[in-house]
Every structure is written in structure tokens, then in C-alpha cells.
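Missing here: one protein chain of the complex. Every other protein chain is in place.
In order of appearance the chains are A, B and C, and numbering begins at 1 in each one.
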Amino acid sequence: MAEKLSVAVLGATGSVGQRFIQLLQRHPWFEVNELVASDRSSGQKYSDVCDWRVSDAIPESAREIRVKGLQDKLDSQIVFSSLPGGLASTIEIELAAQGKQVFTNASDNRMIPDVPLMIPEVNKEHLALIDVQRQNRGWDRGLVVANPNCSTIHLVLALKPIWEQFGIELAMVTTLQAVSGAGYPGVPSLDMVDNIVPYIGGEEEKIESETLKLLGTMSGDHIASAAITVSTQCTRVPVRDGHTESVSLKLRKPAGIEQIIDSFRSFQASPQKLGLPSAPANPIVVRDQADRPQPVLDRDAESGMASVVGRVRECSIFDVKFMVLGHNTIRGAAGASILNAELLVKEGFIS
Amino acid sequence: MAEKLSVAVLGATGSVGQRFIQLLQRHPWFEVNELVASDRSSGQKYSDVCDWRVSDAIPESAREIRVKGLQDKLDSQIVFSSLPGGLASTIEIELAAQGKQVFTNASDNRMIPDVPLMIPEVNKEHLALIDVQRQNRGWDRGLVVANPNCSTIHLVLALKPIWEQFGIELAMVTTLQAVSGAGYPGVPSLDMVDNIVPYIGGEEEKIESETLKLLGTMSGDHIASAAITVSTQCTRVPVRDGHTESVSLKLRKPAGIEQIIDSFRSFQASPQKLGLPSAPANPIVVRDQADRPQPVLDRDAESGMASVVGRVRECSIFDVKFMVLGHNTIRGAAGASILNAELLVKEGFIS
Amino acid sequence: MAEKLSVAVLGATGSVGQRFIQLLQRHPWFEVNELVASDRSSGQKYSDVCDWRVSDAIPESAREIRVKGLQDKLDSQIVFSSLPGGLASTIEIELAAQGKQVFTNASDNRMIPDVPLMIPEVNKEHLALIDVQRQNRGWDRGLVVANPNCSTIHLVLALKPIWEQFGIELAMVTTLQAVSGAGYPGVPSLDMVDNIVPYIGGEEEKIESETLKLLGTMSGDHIASAAITVSTQCTRVPVRDGHTESVSLKLRKPAGIEQIIDSFRSFQASPQKLGLPSAPANPIVVRDQADRPQPVLDRDAESGMASVVGRVRECSIFDVKFMVLGHNTIRGAAGASILNAELLVKEGFIS
Partner (left out) sequence: MAEKLSVAVLGATGSVGQRFIQLLQRHPWFEVNELVASDRSSGQKYSDVCDWRVSDAIPESAREIRVKGLQDKLDSQIVFSSLPGGLASTIEIELAAQGKQVFTNASDNRMIPDVPLMIPEVNKEHLALIDVQRQNRGWDRGLVVANPNCSTIHLVLALKPIWEQFGIELAMVTTLQAVSGAGYPGVPSLDMVDNIVPYIGGEEEKIESETLKLLGTMSGDHIASAAITVSTQCTRVPVRDGHTESVSLKLRKPAGIEQIIDSFRSFQASPQKLGLPSAPANPIVVRDQADRPQPVLDRDAESGMASVVGRVRECSIFDVKFMVLGHNTIRGAAGASILNAELLVKEGFIS
């Protein structure tokens, strides 16, 4: 790529916005040139308005950028959005209508029928929705591609190779989710010192519905939902980063535990084959030790872009159970959008 | 009761041993007169050898007691045991053979066929095993009664009213367990700061097997295992006290969510009817708030003797799911043994 | 006392307000009859508007009380205030002008010259300010008495016996403060998982100035500040309740370490002599173990009404250093106001 593609980050001062800036700071294809935040920050230097919290200091390349407001015109062709729910739906659609390619981490547009909900390793064929989207909306260059919820993405990555090889009928899931998933200030410390909270508003519904779209199949101009039932119980635990999920599966075809472990280990998909810059060498990492995966030890596997699986074993009720863990603000949010953008560049959707 | 019954505590310097002493300090029926620990502590004052950690200071009544060694003769008729696994099996049997009434929190003897594994609210009829036990072993006064594992007891308390009214075929369980369950020093802090551990050695097997015995029925001289399959995934979380469990159940008869909640709320059993001193007024407490039960808020409900249930709702795979939480060293350990002893006193087994 | 005195709690839904209700629920002299909160809650049942967090459930006596708004007329003679800063100054003065006896935990009025800043064990003679206050303001029955900041109170309790016996010239203090001090939601969990924060806005100034007033002497119609210099560094740590302080003192007269420990242990003052219901038997508890005091083990000493001291030893720079720890929402807030009210009842100020 002769010259880097200019990108804008929406919601640039929030937790996920900061992660976008951090992950993009030495990206081979993309260059962050525009940072968009609330109108209150507009016109000020990013370093003056951002309470930076994802590492020790704001990348030099971002410090001096003058923040734009949500109404300001953007020059970049590519837009990464981490806008809060509610706000995102309208703005993202408007930007796409203006011809921008929008990659969104917000939940608003995920379940809209003509918006691809994309994990490049899982459902690349859903990119066919982009033609539908453009036709529906009369766009020629613009597009909106969403990535799933931070818990859904690691669950579905782990399900994918099993889904392909053996089929899955039922998935019972209990999550132990990190506090960064709620942003800053987010979860009060009085809820997280010597405590867990067995509830995250809206999270269970997201996992249960998004999984069906992600594993669904293109059928004409829409995605036919996958024939799988997911039941979830979400909890918040005193962990900074890294969602852990306890998963039990009823399969459609018999499978030995070793076969399932092999399917995890050998899993390779488009991002790996296309050599996308942010693609993990191994999208699913398997740990053999009895007490893994653990957030502090495993969330940074493959630079936070892998799902890490462990304790794969027989379930006395269903067929197999295991734990899966992944970084919720890297592969679970900003990194997911970036990988989606990389895929679309490679596939020729960006112009 | 004119005079209090003298009791001995085995493993008196450990976490559960300390809890026994704390809970018994103003008990209306029992008086702690003998404290037994490793031979190394033998002969010394309890306050000199115990690293007391369950409250701000050792109860006055225990401070000056001279600790006995495991070989020393005991004068008390009733023995509470929190010996470590391995050690417990032999010593407890020996004491019972000497005519002592032994109430054990250790796991060693729980699954021995002629040892009642007792939750007074759940399986009081298993006390019939005591005759079997005495006959098998030639004991006239001695007996051994075990209480279940700290996770099992809260699970099974919550299952009991549903089991009675609707039947249960399958129970899928993921636990989030407190660090006090591993004693002191127990779990290293490097495992619990910004982390969870998805494994507790032996715990899953205990829950899966003990539940079958607890819900089983007396059949001649033994317990016939209950026809229920339990599948568990145990995790350790940075919580001091209070195990939380995510539970999904497949029932045998149809039941509405309101019926299930009613069965929890109206649940009363022998300890309540007999007015046992340590019995919770409500063995199962139901929380209506969406984000309960939580360890810091709910573990001390009914002085730590209740199981607290919340988020009772339909499961998209099975019939019902909910969270249950309980104090793991009170109702889950020392308090469980004490309630067992109270039941046996009331039922005339102690002499 | 034939009949209990009726009291109102201002700021009843906040953290300290909840603590007032909890501590007063079985108080021998006081009965909570009025709960005041923001106008938005006015007219509703307390249990419907309060997100109760200090124990498992709201005391029965408070559940059904209809919350009053800040403008509503109060019937109770005694008012406990935990209003937020800013709001407190005006409302508390207005209530006193109406003839109420106001005991405030808010910081607004603490340093007002004619408001006694009271720790009954430390500066009971400052009650002489009440005459000044009434004269200044033309009140006959009303009064406002403040208690100090939650860190100040435990520091000054520990300083008092040394101050009396040996004099103190300099006090260097570093605090490690619990998150409950910031209320709910208060400190974000992202600041407290695997982290400490070396700053608490305004806290250092409060400790440094309040100490001088508390140890000061009545001089005519005002308090002459004590001749002591205090230097503080405040930090927030992942602890629910219990502020810990590292203290080094330069004394005015030589003192051996044993003499200082004796002065702590033998410290008794008015609340103990008068037998006030909430008075700790020992206002200062001394721990001998090398690793005490610790929040989980010591914050509840004397029902949370004591300051717990440990590691008393020589300082290589000054004369003595030690750690002091105390419960920040009991003795450090609600309990402090209640003890002040008890003192004033006993001394005949309440009518």
C-alpha cells in the first residue's frame, strides 16, 4: 500500500475509542487523522480533553489532533465508531450515506437486517449483505459493518470450528466479564471489591441473538438465523480486561474430545489466509493446563486478538464443555472493527 | 436444656475450626471445652497457637483453652471435625468407635455408604442410616454424620423445593467461589488480583456426586442415588466469603416461574419446624432486584445460614434458571455441622 | 429514658444515611421517625427509593417510612445530617434556627468558628461553643454540632492520649483509605482493580486543618488552634471499609515506646465514664501482632467505634511511629454523629 488510508475515530475519548487509537498507532495500512468526540470537546487538542487510561501515555501521533464535533465534516474515507448506544444508529447511517465506510463497535446497528455483523474468521460470506445494503439505501460507496458484542465474539469464535465440523444444537453459557466492558467510570468499586454482580443489563439478550445472526447463512438478500439455541447468564467480576465464559454444547454429530481440541487448534480462516495485519496467527489458542485460561495470563495471547480455550472435556449433560476467554476491548471491540476494515480493504470494498 | 453439652472442635486452628468456635461462642445448647489441633500445638494456649482470622479477636471463652493433640483422649461427647482430607477419615471413625458423636465437615467420609450426608432441610429421613452405621460397625453410642461440600449445600438447598414439587432431570451449574473455601494461606493473591481461576481441584466431582446422595432415597440399608444428572464448572473469584452459582434446570413436570419462586419462598422444613437454634427462619431467601444475589450484600442473610436466590427466570434451553448464593464457611461448613448436631440432639441421637 | 427521642435523618438514601439508619435501629434513646432525601424521592416509601447497601436488607422499622423532601417540615427534635457538601451548610443552619439540634457529618460547617467540631473523647470542653453559637445567632434551643472527617477522627483519637501526656509538635501522615468513603457510585472499579490512587480531592486539607481545631483550646468565645503541624498524603486503596493511616510523630517531651502504648491502652474519656450507649469500652485498641491493624480484621473492633493501633515503634526521624485504622462510616461518620448526640443528651443540651 503506497500511502496509508486516513481514518476517523468516533467516540475517541471513551474506553474503546482510546483502544482504537492505541491499536492503530503503528498500523501498516491506516492512519488516524480525525478524532471525533462530544461537541463540548470540539476544537480542543485531544491530549487536553482525553482522560487517557489504556496505557501510560497518549500516542504522540494523537496528542495534538484537534478534536472534531459530531456535526463536523470528516475528510477520512474510513470511520471507526465507538459511539454510545442510541447516538450511534443515526450518525453511522448518515456517514455511510455520505459515502464513508463505517466500522462500528456500537450495538445499535448490529441486528439491522442489511448490516453485516462480521467476524472475519466466522462469516465472511455475509459481506454479500453490503450489496443489499447499498441497494436498499441507494449508497454507492458508503457501507456500515458491525462487529459483535465483546462476549459474543469470543463465544462464536470458539463455536465456529465445532459448528462447521459437528454442528451445534444447544449452547449453555455463563460469563464472568471484566469491568472495562462497562467503560469508565462504569462499574462502581463498591460493587467489585470482595464482590461479583450476577447481572449485566441487555448483555444476555445480545449474546443470544447475535450468535444466531453470526452463524446464520446468506439466503437471498438476508441472513437466515442459525438453528442453535443459546442460553446465557452474565456476571461481572473484579477483572480489568478479559471476559471468561463457561460453555456447554450439545452437538448434532458425535465428536470425541480430541477431535474437538483438534478443530480448535487447526482452525484457520480468511484473516489468516489473507495475511490481514491484525489477524492472530491462531485465532483459537488452546491451553492444556488444568487451570487455564485465566485473564491475567491469557487475555494478551496473540496481542489480544485470539480466543483462548481450556478445560475442554466431556459434559455429563451435553456433549462437551470448555472455558473460553478473550480480551474484551481488543478482539472484543476495537480490534474487531479494525480486522473487519482490513478484510474489506483486502476484498476491495474500500475506495 | 439444663446444662450445656460439652463439645470438642477438631482442626481448631484452621479456617473452618475458627468458624466453629465463633458460631458456638454463645450457643444455647453446646459449649466448646476442647480444641484439638496438630500435635505441634498440643499443650499450648489456643490464643498462642491460633492465627485467628474470622473476626477481630478470639472469643474470650476459647483464648485460654489448652490445645489437645490428635492422640489425646477427649472428654466431650460431641465432636465437630474440620480436619483436612486424608487425616479425617481414620480419626473420625476412631472417635465414633469410642462412642463419640462426630459431625464432620471433611470430605473423606461423605460418600461412605453408611454415613449420612445430611442437610436437615433436605434429607432428614437419611438419619435412618445411623442404625445401619451402628450395626455395620458395632457401635452403640457413636456415630458419624457428614455435611456436604460448601458449593453442594447451597445448590441442593435451592433444588429441594423444586425437586419435591416438579422433579428435576438435569442441572447445569457454573460456580463462582470465594477464596475462604480454600482455607489459609490457600489461594495466592497473584491468582486473585485482576484475575479469576477456572478450576478448583476435585470440586466438580464433589458437587456432581454429593447431590445424587443428598437427593437420594433410603432403600433398605442404603441410599439409592437420585435420578438427576449434574454438570458443573467451578471457578474461583476474588471474593472473601460467599459462593455464587449459576444454575439451569430441566424439570420433570411443567412449572411456571411464579410457581418456582413460590416454592422457594414458602420452603420450610424440619429445622424450622423443630425450632433448631441455628435454623434460618427462611432457608431460602428470594431477592427480587435484577442484580442480586451478591456476595457482600447477601452472604450474611439469616446470619449466613440461608441460601439466597435471585434472577429466577425461564431458560431458553431448559425450563428455569437462577442464581444461588450462600455463605461458604457458615451454612457451607461449620454452621452446617452445627445444624446437623442440633437436629440429632432434638431427635434423641445424642446421649 | 422513659420514651425514645424522635430523630430525623437527612440524606437518608446515601451511604452514610443508610449507616445512620442501621446503627440507630435498636438504639436505646433514639428512634428514627423521619427520613429526608432529595425532593425527587419525597412522598415515597423508603424501601422503594433506597438502593440499600450496608447490609442484606433495610431494617423493618425504616421500610415503610414515607420519605420527606428537604423543604418539608420536620417534627423530630434531633436531626442527623449526611447531606452532600454545599447543600448542607444552609439547610443545617436553617434547621437549627428552627430550634432543632443538628448533628452533622457534612464538611460544610465543620470549620465555622462557632460550630463545635466534636469527638467526645477528645474535646468535650468545646461544647462551651454552643452558648457562643446560640448567642451569635439568636437561637435558644437549636444547635449544630459537627463531627470530623473520617480520616481525621481516627488520627486525632490516636493522637489524643499522646497529646495529653507528651505533647506533639509534628505529625506526618500517609493514609490508605477505603472506597466507601467516596459513597456510591463513588470510585470507579477501573481505578481499584489492580490499582491504588494517590489522591483524594480536598482530603489532605481537611485532615490538616480539622486536627488543629480538634486539639485546640477554648479561649473566650472561640477555639485557639493547637500548636501542631500536620502533613498528609492521602491515597485510595481497594478496601470496602476501614481507613488505615501511617503516622510519625515528633513529641514535645521524651516518651518511651512502652509509655506510649500504655497511654493508648489506658485511654478512657467522657463517653466511657458517662456510659454513652455507643461508646466503645476502649476507644483505642492496641494490637501486638506485627502485621496489624488490617481492615478486614480490625475495622469492626468495638462494633466499629474504636481506633485500632499497631506497629507502635521508634521512628528514626521523629520520636514514634505507628499505624492506626478505623471504620470510616461507623466511627468515621454516622457513629460519630450519634455519639455526639448521646453526649449532648447526657449533658442536658437536648430539650
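The definition used in the following text is that a residue touches a chain if its C-beta (ideal position, glycine included) is under 8 Å from a C-beta of that chain, and two chains touch if they have at least 3 such contacts.
Bear in mind that the values here come from a model prediction, so they are computed numbers and not experimental data.
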Task = Identify the visible chains that the left-out chain touches across the whole complex.
result = A, B, C
Ask   = Out of B:Leu10, B:Leu157, B:Val179 or B:Leu215, which touches the unshown chain?
value = B:Val179
Task = Tell me which residue among C:Ser89, C:Gln165, C:Ser246 or C:Ser303 touches the hidden chain in the full complex.
result = C:Ser246
Task = By the contact definition given up top, give the residues of chain B that touch the hidden chain.
result = 53, 179-180, 184-194, 238-240
Request  = Write the list of chain A residues that the hidden chain touches.
outcome  = 53, 55-57, 193-194, 240, 296-298, 300-301
Request  = Spell out, residue by residue, where the missing chain touches chain C.
outcome  = 170, 172, 174, 176, 191, 194-199, 201, 208, 229-231, 233, 235, 237-240, 244, 246, 248, 290-297, 310-311, 315-318, 321, 323, 325
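Just so we're on the same page, only the chains that are shown with their structure count from here on.
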Ask   = What rotation angle superposes the Cα atoms of chain A onto chain C, in degrees to the nearest 5?
value = 180
Inquiry  = So the centre of each chain is just the mean of its C-alpha atoms; given that, what is the distance between chain B and chain C in Å?
reply    = 40
Task = Return the distance between the CA-based centres of chain A and chain B, expressed in whole Å.
result = 43
Message = Can you list every residue of chain B that touches 2 or more other chains, as numbers and ranges?
response = 194, 240, 296-297
